[in-house]
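Note that one protein chain of the assembly has been removed; the remaining protein chains are unaltered in position.
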Amino acid sequence: MIRVTVWGENVHEKTNATVGKIYPEGMHECIAQALRRDPGFEVRTATLDMPEHGLTEEILENTDVITWWGHVAHGKVEEKIVSRVHKRVLEGMGIIVLHSGHYSKIFRRLLGTNCSLKWRECGERERVWVCNPSHPIAQGIGDCIELENTEMYGEPFGIPPPDEQVFISWYEGGEVFRSGNCWRRGAGKLFYFSPGHETYPIYHNPKIQMVLRNACKWAVADGPRWVDACPNVPIEKAPEKLTLKGESVHVPGQAGFR
Amino acid sequence: MIRVTVWGENVHEKTNATVGKIYPEGMHECIAQALRRDPGFEVRTATLDMPEHGLTEEILENTDVITWWGHVAHGKVEEKIVSRVHKRVLEGMGIIVLHSGHYSKIFRRLLGTNCSLKWRECGERERVWVCNPSHPIAQGIGDCIELENTEMYGEPFGIPPPDEQVFISWYEGGEVFRSGNCWRRGAGKLFYFSPGHETYPIYHNPKIQMVLRNACKWAVADGPRWVDACPNVPIEKAPEKLTLKGESVHVPGQAGFR
Amino acid sequence: MIRVTVWGENVHEKTNATVGKIYPEGMHECIAQALRRDPGFEVRTATLDMPEHGLTEEILENTDVITWWGHVAHGKVEEKIVSRVHKRVLEGMGIIVLHSGHYSKIFRRLLGTNCSLKWRECGERERVWVCNPSHPIAQGIGDCIELENTEMYGEPFGIPPPDEQVFISWYEGGEVFRSGNCWRRGAGKLFYFSPGHETYPIYHNPKIQMVLRNACKWAVADGPRWVDACPNVPIEKAPEKLTLKGESVHVPGQAGFR
Partner (left out) sequence: MIRVTVWGENVHEKTNATVGKIYPEGMHECIAQALRRDPGFEVRTATLDMPEHGLTEEILENTDVITWWGHVAHGKVEEKIVSRVHKRVLEGMGIIVLHSGHYSKIFRRLLGTNCSLKWRECGERERVWVCNPSHPIAQGIGDCIELENTEMYGEPFGIPPPDEQVFISWYEGGEVFRSGNCWRRGAGKLFYFSPGHETYPIYHNPKIQMVLRNACKWAVADGPRWVDACPNVPIEKAPEKLTLKGESVHVPGQAGFR
C-alpha cells in the first residue's frame, strides 16, 4: 500500500462561495477521492487548521507521499511543521506540490529559489502538453490535457532546472509554463504540477486525477529510509591502511551546525 | 572589475595555534591575497565577528561574488544575514562555498538538502582530479591537484545532483568525493569546492589559488540584476486577445507569502 | 517477466587462457546466470559470431533490456545491427553497457561523444562507492563494492554529463572514475557500469551481480513502445482554430532525411 497524506489549506473552500460549490468537502477531499480510485493507495487528509496542521510526527512517519496545496496562508504554516516535512522528504517521503503551492514554505525550502512566476486570472484555456511521453507520470495521459478555464502561470518560473521535464503548458493568452517538473532532494522525490486554481473544477478532471495517481506512485522512495548523519570514519576504520600525519584537532561534536 | 567579498569565520585562526601559524592574518586574508594576484579583482574581506558579519546591505549590493568558509560557528550566523546573502545570490551574486561550508546555513538554504558527508582528519593525501577539462574553472589546473595532507570528505554527499561536475577527489584512505560542483540558483551561480581544512596550508597552494580565481570569474552574473516579482499580467496586457470567462477572484496582494 | 538479452563478444574467452578459465562458458553466460537468480528475468544470450550477432529483428522485438560487453571487436559489429539496437533503445528497450563497452559503436552512438578514458592493467584494487544510496540500482549494495583486482579506468571520461550518478570508483593507483552512470535516450534508459575486465572474475562477484539485476529492472521502459514519427498536424487538426497565412510550401515527404 502507498500511504498518501493529502494536505490542503482549506481556507478558500470556507470563505469563497464559488470554491465552496466546486469543492464542498474541500479540494483535499476531492484529491483524496481521486487517489482512492486506485486500491493501491491508503489516503488520509490533513488541513491547516488541524493541530500541528494534521502533520504530527506519527502521521508523517507513516506517510510515503504527501501532496500539498496552499495559497493565501503559506505564512501561517508553522516553521516547526515545515522542518518536519522537509526532514521526512530528505529521508525518502515523496512530495507533490500543486498550483499556488509554488510559493509554499516547503517548496521554496526544498528548491532554494524564489519560485516566482507571472499570472493572470480570467478563466482562459490551458493545454498541458506531454513533452516526455515515456515518463511514468505521463502514462495514460495521451498528447495533452485540455482545461477550458484556468489561471495562467507564465515563464520565467524561478526554479532550479528540473531534473526531469514532464509537462509544458500553453495558455490562450499567449504564455507558456513548465507545468510538470521533477527533482530529487535527498532520498525524496519532488513533483510540481501547476494546474489547480481553486475557482475551477480542475481536480474533478479525470486526466488531472490520473496525473495525481501517477505522480504519487512515482514519488514513492526506491529504498529504505535514509538516516542522515555526518559520520566520522576513524583511522582504524578507513578502508585503506593509514597512519596519522600531523595532529588531529578533531573535537567530537564539532562537525558543525545541524 | 570583479568585486569579491571573502567571508571567513575567523574563529580557528584565533583559538588554534596550528591554524594561527598557517594563516596568521586569517584564511580569509590568504584567500583574498590569492585573488588579488589577478588585477581584475577588487577584494574585501569580512568576518563573523564584525557588525552584521561584515555583510551590510551596502557591501552586498557592491559584491559580484562572495566566497564562504565556515565551520564551528555556522549556528552563529544570523538568519537575517543569511537571508540577505540568499536574496543577493538569486539576484545574480555568485557564491563560492568552501570546505566545511557544506554545513553552512547559506549553502543548505540554496540547495535544500542536508549536505552531509563522511569525514576523517588524519592528514592523509588527496588528489583532486579534473573530470571536465573544458570547464572554465578547470583551466590551467592540468590533470589534478595533489594535496599532501588533507581532511577526507567522502561520499555519499547529500547534495542535489550538480548541474556541472568539475572535480572528483581521491583519498589515501580509500574514499572518493565530488569535490567541485556547480549549480544555478536564480540568476546566481554557486560553486562548492571541498579542499581547505584549516590545519593544513591548503589555501597557500598555487593550484588551489588558481581554482579560486577561476571560480570567482566563472561565478559573475551573465546579465543585469534579476529583480524578483510575481507579476500579475492583466487581461488587457495579455499578449493575445482575451475576454474574462467566469469571475475573477483576484485580490491584489493575495499572491501569497513572500 | 523481464526479457533480457545478454550480448557478449566471446572473443577473449576463446583466445585467452586466463579468461577461458574464469569464464568457461563465456562472460555472457556468467552474466546470464547472475540474472537468472531472480525468477522475474527471462534471459537469453547472443554473441558476435552468431548470424546477425544473435540480434535478429525478432529477438530484439522481444527484448526488454540488452546488456553489452565488447572490447577487441567493436569494429566487427555490423552497422546494420548497431542501427537496429539503437532504434530499439529509442523505442524503449533498456541497455546496460559494461566495461570496455565504453568504446562500442552502440554506446558512442547513443551518447554522441568519444567516451575515452585513461586505463591501466595491473590488477590493482578498486572500490566502487555508492554516491546515490536512494537510487534503485544501488539498493542492497551497502557502502561500496571492493574488487581486489581490476583494470583502472580514470577520469577524464569523455561522456556527456550523466542524468544520474550512481557510483564513483577509487583505484589503488590513485585515480577516480564515474563508474555508474544513467542516461535517458528517447524512451530508453541507458546504464553504463565500468567494472568487468576479462582477466578477473568480476562477474562472479555477488555484489556486482546484484548491480546487474538492479540495473536490468531499472532499465525496463515505463510505458508502451514509442513509435517515432515526425507527424504533420494539418490546419484542420490544430488544437486551436487557424487560417492559412501566406502559401504553404509543404511537400509531403519533404520532412527530411530519416
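Labels for the chains are A, B and C, by order of writing; each one numbers its residues from 1.
Criterion: a contact is a pair of C-beta atoms (placed from the backbone, for glycine too) under 8 Å apart; a residue touches a chain by one contact, two chains touch by 3 or more.
Here the structure is a predicted model, which is why all the values come from computation and not from measurement.
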Full-complex contact with the absent chain, from C:3, C:36 or C:185: C:185
Residue among A:29, A:175 or A:198 that touches the chain left out of view: A:175
Hidden partner chain, residues of subunit C it touches: 16, 18, 71-72, 74-75, 90, 100, 103-105, 109-114, 116-124, 149, 152, 154, 158, 160-161, 163, 172-175, 183-186, 199-200, 228-235, 238-240, 242-250, 254-258
Absent chain, residues of subunit A that touch it: 127, 129-133, 154-157, 161, 164-165, 168-171, 174-176, 178
Residues of subunit B in contact with the chain not shown: 92, 127, 133-136, 138-139, 144, 146, 163, 184, 186-187, 221-223, 226, 239
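We take it that only the chains that are shown with their structure count from here on.
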Separation of mean Cα positions, subunit C and subunit B [Å, integer]: 36
Subunit A and subunit B: spacing of chain centres that average the CA atoms, whole Å: 27
Between subunit C and subunit A, distance of the C-alpha-averaged centres to the nearest whole Å: 32
Two or more partner chains touched - positions in subunit B: 154, 161, 174-175
